[in-house]
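Omission of a single protein chain aside, the complex is shown with its protein chains in their original locations.
For chain A:
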Amino acid sequence: MIKKAILTLVLVLLGPPALATESLHFSAEVRDDPTRSLIIHGALDLPYVQPLLEDFHRRYPNIELHYRNFSTLELHQRFLDEDQERADVLISSAMPWQYRLANDGYAQALETPAASAWPSWARWRHELFGFTFEPIVIVYRRELEERFGAVNSHADLLNLLERRHEALRGRVVTYDPARSGAGYTYAIEEVRLSPRYWDLVAALGSANAALVDTTGEMLDGLAEGRYWLGYNLLGSYAKDFVDAHPQLKMVIPSDYALVTQRLAFIPREAPHPESARLFLDYLLSETGQGVISEKTSLGAVHPSLEGPGTAGELRTRLGDALRPIRLGPGLLATLDDLKREALLSRWQREFQRWSNIPGR
(Lines give C-alpha, C1' and ligand atoms only; values in the text may rest on other atoms or scores of the structure.)
Protein backbone atom coordinates (compact mmCIF):
# COMPACT_ATOMS: atom_id res chain seq x y z
CA MET A 1 0.00 0.00 0.00
CA ILE A 2 2.64 2.50 1.06
CA LYS A 3 4.86 1.28 -1.70
CA LYS A 4 2.21 1.95 -4.26
CA ALA A 5 1.45 5.36 -2.81
CA ILE A 6 5.08 6.32 -2.90
CA LEU A 7 5.46 5.08 -6.41
CA THR A 8 2.55 7.18 -7.58
CA LEU A 9 3.80 10.11 -5.63
CA VAL A 10 7.28 9.94 -6.98
CA LEU A 11 6.02 9.57 -10.50
CA VAL A 12 3.84 12.59 -10.02
CA LEU A 13 6.53 14.57 -8.33
CA LEU A 14 9.60 14.08 -10.40
CA GLY A 15 8.66 12.14 -13.46
CA PRO A 16 7.09 13.09 -16.75
CA PRO A 17 3.61 14.69 -16.72
CA ALA A 18 1.36 12.92 -14.29
CA LEU A 19 -0.74 10.00 -15.20
CA ALA A 20 -3.83 11.12 -13.38
CA THR A 21 -4.46 14.15 -11.28
CA GLU A 22 -4.89 13.41 -7.64
CA SER A 23 -6.89 15.71 -5.49
CA LEU A 24 -8.27 16.18 -2.00
CA HIS A 25 -11.33 18.12 -1.06
CA PHE A 26 -12.54 19.30 2.33
CA SER A 27 -15.85 21.08 2.23
CA ALA A 28 -16.54 23.90 4.60
CA GLU A 29 -18.50 22.90 7.67
CA VAL A 30 -19.80 26.38 8.36
CA ARG A 31 -20.93 27.95 5.15
CA ASP A 32 -21.05 31.56 6.15
CA ASP A 33 -19.09 33.16 3.40
CA PRO A 34 -18.81 31.77 -0.12
CA THR A 35 -15.40 33.40 -0.70
CA ARG A 36 -13.79 31.46 2.12
CA SER A 37 -12.20 28.79 0.03
CA LEU A 38 -8.65 27.78 -0.74
CA ILE A 39 -7.12 26.15 -3.81
CA ILE A 40 -3.71 24.57 -3.38
CA HIS A 41 -1.73 23.22 -6.30
CA GLY A 42 1.16 21.12 -5.20
CA ALA A 43 3.77 18.64 -6.15
CA LEU A 44 3.50 16.87 -2.83
CA ASP A 45 1.85 13.50 -2.69
CA LEU A 46 -1.38 12.94 -0.81
CA PRO A 47 -0.03 10.82 2.09
CA TYR A 48 2.32 13.66 2.93
CA VAL A 49 -0.05 16.53 2.49
CA GLN A 50 -3.14 14.93 4.00
CA PRO A 51 -2.15 15.25 7.69
CA LEU A 52 -1.38 18.91 7.13
CA LEU A 53 -4.64 19.60 5.36
CA GLU A 54 -6.66 17.70 7.95
CA ASP A 55 -5.11 19.65 10.78
CA PHE A 56 -5.61 22.92 8.95
CA HIS A 57 -9.20 22.02 8.22
CA ARG A 58 -9.84 21.24 11.87
CA ARG A 59 -8.51 24.66 12.83
CA TYR A 60 -10.35 26.55 10.10
CA PRO A 61 -13.45 24.47 9.39
CA ASN A 62 -15.17 27.24 7.48
CA ILE A 63 -12.60 27.25 4.67
CA GLU A 64 -13.38 25.00 1.76
CA LEU A 65 -10.18 23.25 0.78
CA HIS A 66 -9.13 21.97 -2.64
CA TYR A 67 -5.81 20.28 -3.03
CA ARG A 68 -4.66 19.16 -6.46
CA ASN A 69 -1.50 17.19 -6.95
CA PHE A 70 0.60 17.50 -10.12
CA SER A 71 4.07 16.69 -11.30
CA THR A 72 6.52 19.54 -10.88
CA LEU A 73 6.66 20.13 -14.62
CA GLU A 74 2.90 20.08 -15.07
CA LEU A 75 2.47 22.31 -12.07
CA HIS A 76 4.85 24.83 -13.59
CA GLN A 77 3.22 24.74 -16.98
CA ARG A 78 -0.28 25.01 -15.58
CA PHE A 79 0.76 28.01 -13.59
CA LEU A 80 2.09 29.83 -16.64
CA ASP A 81 -0.95 28.82 -18.68
CA GLU A 82 -3.47 31.66 -18.52
CA ASP A 83 -6.49 29.45 -19.10
CA GLN A 84 -6.00 27.11 -16.18
CA GLU A 85 -7.55 27.43 -12.76
CA ARG A 86 -5.66 29.92 -10.60
CA ALA A 87 -4.16 28.54 -7.40
CA ASP A 88 -3.96 30.28 -4.04
CA VAL A 89 -0.85 28.46 -2.93
CA LEU A 90 1.76 26.75 -5.08
CA ILE A 91 3.93 24.05 -3.52
CA SER A 92 6.72 22.31 -5.40
CA SER A 93 10.02 20.57 -4.79
CA ALA A 94 11.41 21.91 -8.08
CA MET A 95 13.36 24.64 -6.40
CA PRO A 96 14.78 26.33 -9.53
CA TRP A 97 11.38 26.61 -11.17
CA GLN A 98 9.72 27.95 -8.05
CA TYR A 99 12.58 30.39 -7.60
CA ARG A 100 12.29 31.56 -11.16
CA LEU A 101 8.57 32.26 -10.78
CA ALA A 102 9.20 34.28 -7.63
CA ASN A 103 12.13 36.07 -9.22
CA ASP A 104 9.94 37.06 -12.15
CA GLY A 105 7.50 38.65 -9.72
CA TYR A 106 4.69 36.10 -9.77
CA ALA A 107 4.64 35.77 -5.97
CA GLN A 108 3.14 38.06 -3.38
CA ALA A 109 4.73 38.76 -0.03
CA LEU A 110 3.53 37.25 3.23
CA GLU A 111 4.02 39.69 6.10
CA THR A 112 3.25 37.80 9.28
CA PRO A 113 5.31 37.27 12.44
CA ALA A 114 5.86 33.64 11.50
CA ALA A 115 7.08 34.64 8.03
CA SER A 116 9.42 37.28 9.45
CA ALA A 117 10.83 34.85 12.00
CA TRP A 118 11.40 32.20 9.36
CA PRO A 119 15.12 31.36 9.01
CA SER A 120 16.63 33.45 6.25
CA TRP A 121 18.35 30.48 4.61
CA ALA A 122 14.95 28.89 4.01
CA ARG A 123 13.19 31.85 2.50
CA TRP A 124 13.60 34.37 -0.28
CA ARG A 125 12.31 37.85 0.45
CA HIS A 126 8.96 37.25 2.10
CA GLU A 127 7.67 35.54 -0.99
CA LEU A 128 9.17 32.08 -1.22
CA PHE A 129 9.36 29.76 1.77
CA GLY A 130 11.08 26.40 2.13
CA PHE A 131 8.99 24.55 4.70
CA THR A 132 10.51 21.06 4.54
CA PHE A 133 14.00 19.68 5.02
CA GLU A 134 14.70 16.59 2.91
CA PRO A 135 18.23 15.22 2.70
CA ILE A 136 19.44 13.35 -0.41
CA VAL A 137 20.52 9.91 0.73
CA ILE A 138 22.19 6.63 -0.24
CA VAL A 139 20.17 3.44 0.18
CA TYR A 140 21.72 0.01 -0.06
CA ARG A 141 20.90 -3.61 0.72
CA ARG A 142 22.26 -5.08 3.91
CA GLU A 143 24.09 -7.86 2.09
CA LEU A 144 26.20 -5.21 0.37
CA GLU A 145 27.34 -4.03 3.78
CA GLU A 146 28.12 -7.60 4.77
CA ARG A 147 30.23 -8.19 1.65
CA PHE A 148 31.99 -4.85 1.17
CA GLY A 149 31.55 -2.97 4.43
CA ALA A 150 29.39 0.05 5.28
CA VAL A 151 29.06 3.03 2.94
CA ASN A 152 28.72 6.15 5.04
CA SER A 153 29.96 8.88 2.76
CA HIS A 154 30.63 9.90 -0.81
CA ALA A 155 34.28 9.06 -0.24
CA ASP A 156 33.32 5.53 0.87
CA LEU A 157 31.14 5.17 -2.21
CA LEU A 158 33.85 6.39 -4.58
CA ASN A 159 36.32 4.06 -2.93
CA LEU A 160 33.95 1.11 -3.19
CA LEU A 161 33.10 1.80 -6.82
CA GLU A 162 36.71 2.22 -7.83
CA ARG A 163 37.75 -1.05 -6.14
CA ARG A 164 34.69 -3.18 -6.90
CA HIS A 165 33.29 -1.84 -10.15
CA GLU A 166 33.39 -5.26 -11.72
CA ALA A 167 31.44 -6.85 -8.89
CA LEU A 168 28.93 -4.02 -8.79
CA ARG A 169 28.40 -3.85 -12.55
CA GLY A 170 24.71 -3.02 -13.12
CA ARG A 171 23.98 -3.17 -9.40
CA VAL A 172 24.17 0.55 -8.73
CA VAL A 173 21.31 2.87 -9.57
CA THR A 174 21.00 6.64 -9.68
CA TYR A 175 19.05 9.44 -11.37
CA ASP A 176 19.53 10.09 -15.05
CA PRO A 177 20.25 13.83 -15.06
CA ALA A 178 19.20 14.06 -18.70
CA ARG A 179 15.69 12.82 -18.04
CA SER A 180 15.02 13.75 -14.40
CA GLY A 181 14.80 17.34 -13.27
CA ALA A 182 15.66 16.37 -9.73
CA GLY A 183 18.69 14.38 -10.88
CA TYR A 184 19.87 17.31 -12.94
CA THR A 185 19.42 19.72 -10.02
CA TYR A 186 21.41 17.46 -7.68
CA ALA A 187 24.16 17.05 -10.30
CA ILE A 188 24.59 20.76 -10.79
CA GLU A 189 24.69 21.34 -7.03
CA GLU A 190 27.24 18.58 -6.52
CA VAL A 191 29.46 20.00 -9.26
CA ARG A 192 29.43 23.28 -7.42
CA LEU A 193 30.35 21.57 -4.17
CA SER A 194 33.38 19.66 -5.47
CA PRO A 195 35.14 18.76 -8.72
CA ARG A 196 35.62 15.29 -7.26
CA TYR A 197 32.00 14.73 -8.23
CA TRP A 198 33.26 14.00 -11.74
CA ASP A 199 35.38 11.15 -10.38
CA LEU A 200 32.26 9.76 -8.77
CA VAL A 201 30.38 10.06 -12.07
CA ALA A 202 33.25 8.32 -13.83
CA ALA A 203 33.22 5.59 -11.19
CA LEU A 204 29.45 5.19 -11.59
CA GLY A 205 30.06 4.90 -15.31
CA SER A 206 32.72 2.28 -14.82
CA ALA A 207 30.23 0.27 -12.72
CA ASN A 208 27.77 0.66 -15.54
CA ALA A 209 25.23 2.19 -13.17
CA ALA A 210 21.57 2.03 -14.08
CA LEU A 211 19.99 5.40 -14.75
CA VAL A 212 16.33 5.89 -13.80
CA ASP A 213 13.83 8.70 -13.52
CA THR A 214 12.46 8.55 -10.00
CA THR A 215 13.27 7.66 -6.43
CA GLY A 216 10.38 5.20 -6.58
CA GLU A 217 11.98 3.16 -9.34
CA MET A 218 15.23 3.02 -7.41
CA LEU A 219 13.48 1.90 -4.22
CA ASP A 220 11.51 -0.77 -6.05
CA GLY A 221 14.64 -2.12 -7.72
CA LEU A 222 16.47 -2.14 -4.42
CA ALA A 223 13.63 -3.96 -2.64
CA GLU A 224 13.43 -6.54 -5.38
CA GLY A 225 17.18 -7.06 -5.31
CA ARG A 226 17.84 -5.86 -8.86
CA TYR A 227 20.04 -3.13 -7.41
CA TRP A 228 22.29 -3.29 -4.38
CA LEU A 229 22.94 0.40 -3.96
CA GLY A 230 21.03 3.51 -4.90
CA TYR A 231 22.69 6.91 -5.00
CA ASN A 232 20.92 10.27 -4.58
CA LEU A 233 17.50 9.23 -3.39
CA LEU A 234 15.04 11.69 -1.91
CA GLY A 235 15.35 10.99 1.83
CA SER A 236 11.78 11.85 2.74
CA TYR A 237 10.40 9.11 0.46
CA ALA A 238 13.18 6.63 1.17
CA LYS A 239 12.74 6.84 4.94
CA ASP A 240 9.25 5.33 5.10
CA PHE A 241 10.12 2.76 2.43
CA VAL A 242 13.28 1.62 4.23
CA ASP A 243 11.38 1.42 7.51
CA ALA A 244 9.01 -1.00 5.82
CA HIS A 245 11.80 -3.01 4.18
CA PRO A 246 14.31 -4.33 6.72
CA GLN A 247 16.65 -5.61 4.00
CA LEU A 248 17.44 -1.99 3.07
CA LYS A 249 19.50 0.59 4.88
CA MET A 250 19.35 4.35 4.43
CA VAL A 251 22.46 6.47 4.92
CA ILE A 252 22.75 10.22 4.98
CA PRO A 253 26.32 10.71 3.71
CA SER A 254 28.52 12.04 6.47
CA ASP A 255 30.92 14.08 4.31
CA TYR A 256 28.22 16.09 2.62
CA ALA A 257 24.52 15.65 2.09
CA LEU A 258 22.45 17.83 -0.18
CA VAL A 259 19.20 18.97 1.34
CA THR A 260 16.27 19.94 -0.83
CA GLN A 261 13.20 21.85 0.26
CA ARG A 262 9.62 22.18 -0.85
CA LEU A 263 9.02 25.78 -1.75
CA ALA A 264 5.65 27.40 -1.29
CA PHE A 265 4.43 30.79 -2.40
CA ILE A 266 1.19 32.72 -2.89
CA PRO A 267 0.71 33.77 -6.51
CA ARG A 268 0.11 37.47 -7.07
CA GLU A 269 -3.19 36.61 -8.77
CA ALA A 270 -4.41 34.24 -6.08
CA PRO A 271 -8.22 34.28 -6.09
CA HIS A 272 -8.45 33.89 -2.30
CA PRO A 273 -5.40 35.66 -0.91
CA GLU A 274 -6.81 35.82 2.64
CA SER A 275 -7.15 32.07 2.95
CA ALA A 276 -3.84 31.62 1.16
CA ARG A 277 -2.04 33.78 3.70
CA LEU A 278 -3.75 31.87 6.49
CA PHE A 279 -2.58 28.55 5.08
CA LEU A 280 0.99 29.58 4.36
CA ASP A 281 1.21 31.15 7.80
CA TYR A 282 -0.05 27.86 9.22
CA LEU A 283 2.60 25.95 7.24
CA LEU A 284 5.29 28.13 8.81
CA SER A 285 3.78 28.07 12.30
CA GLU A 286 5.00 25.81 15.08
CA THR A 287 1.74 23.84 14.86
CA GLY A 288 1.99 23.19 11.14
CA GLN A 289 5.63 22.33 11.41
CA GLY A 290 4.83 20.06 14.36
CA VAL A 291 2.44 18.10 12.13
CA ILE A 292 5.18 17.82 9.48
CA SER A 293 7.69 16.46 11.99
CA GLU A 294 5.28 14.04 13.68
CA LYS A 295 3.10 12.74 10.87
CA THR A 296 5.34 12.96 7.80
CA SER A 297 8.96 12.32 6.95
CA LEU A 298 9.36 15.65 5.17
CA GLY A 299 11.38 17.22 7.97
CA ALA A 300 10.32 20.34 9.82
CA VAL A 301 12.34 23.52 9.48
CA HIS A 302 10.98 25.59 12.37
CA PRO A 303 14.00 26.47 14.53
CA SER A 304 12.21 25.95 17.84
CA LEU A 305 11.31 22.33 17.02
CA GLU A 306 13.68 19.59 18.15
CA GLY A 307 13.59 15.84 18.02
CA PRO A 308 13.01 13.27 15.28
CA GLY A 309 11.76 14.57 11.97
CA THR A 310 13.19 18.05 12.30
CA ALA A 311 16.01 19.96 10.66
CA GLY A 312 17.38 20.70 14.10
CA GLU A 313 17.82 17.04 14.90
CA LEU A 314 19.57 16.37 11.56
CA ARG A 315 21.85 19.32 12.12
CA THR A 316 22.93 18.18 15.56
CA ARG A 317 23.55 14.71 14.17
CA LEU A 318 25.34 15.65 10.96
CA GLY A 319 26.55 19.19 11.58
CA ASP A 320 28.26 20.90 8.69
CA ALA A 321 27.76 17.99 6.33
CA LEU A 322 24.27 19.15 5.50
CA ARG A 323 24.24 21.36 2.43
CA PRO A 324 20.79 22.77 1.84
CA ILE A 325 20.43 23.87 -1.76
CA ARG A 326 20.95 27.59 -1.56
CA LEU A 327 17.84 29.59 -2.20
CA GLY A 328 19.32 32.29 -4.40
CA PRO A 329 19.89 33.47 -7.94
CA GLY A 330 22.35 30.62 -8.43
CA LEU A 331 19.27 28.48 -9.00
CA LEU A 332 18.58 30.50 -12.14
CA ALA A 333 21.80 29.15 -13.63
CA THR A 334 20.35 25.67 -13.21
CA LEU A 335 17.61 26.57 -15.65
CA ASP A 336 19.92 28.02 -18.28
CA ASP A 337 19.55 25.92 -21.44
CA LEU A 338 23.16 26.22 -22.49
CA LYS A 339 24.27 25.46 -18.98
CA ARG A 340 22.12 22.35 -19.04
CA GLU A 341 23.55 21.25 -22.34
CA ALA A 342 27.07 21.90 -21.14
CA LEU A 343 26.57 20.02 -17.90
CA LEU A 344 24.84 17.07 -19.49
CA SER A 345 27.48 16.64 -22.18
CA ARG A 346 30.18 16.82 -19.56
CA TRP A 347 28.24 14.31 -17.48
CA GLN A 348 27.98 11.92 -20.40
CA ARG A 349 31.65 12.36 -21.12
CA GLU A 350 32.63 11.64 -17.53
CA PHE A 351 30.22 8.74 -17.26
CA GLN A 352 31.92 7.10 -20.21
CA ARG A 353 35.42 8.10 -19.11
CA TRP A 354 36.63 4.55 -18.56
CA SER A 355 34.44 2.64 -21.01
CA ASN A 356 36.32 4.02 -24.03
CA ILE A 357 39.66 2.98 -22.73
CA PRO A 358 40.38 -0.60 -23.70
CA GLY A 359 41.69 -2.89 -21.03
CA ARG A 360 39.57 -1.61 -18.18
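Note that contacts are C-beta pairs under 8 Å (C-beta built on N, C-alpha and C of every residue); 3 or more make two chains touch, one makes a residue touch a chain; residues count from 1.
FYI, contacts and distances are computed from a predicted model.
Choosing from "(2Fe-2S)-binding protein", "ABC-2 type transport system permease protein", "histidine kinase" or "Spore germination protein", the protein name stored in UniProt for the chain missing from the display reads "histidine kinase". Contact with the undisplayed chain is limited, among A:Ala150, A:Ala244 or A:Ala333, to A:Ala333. Within chain A, the residues in touch with the undisplayed chain are 100, 103-105, 124-125, 192, 328-339, 342.
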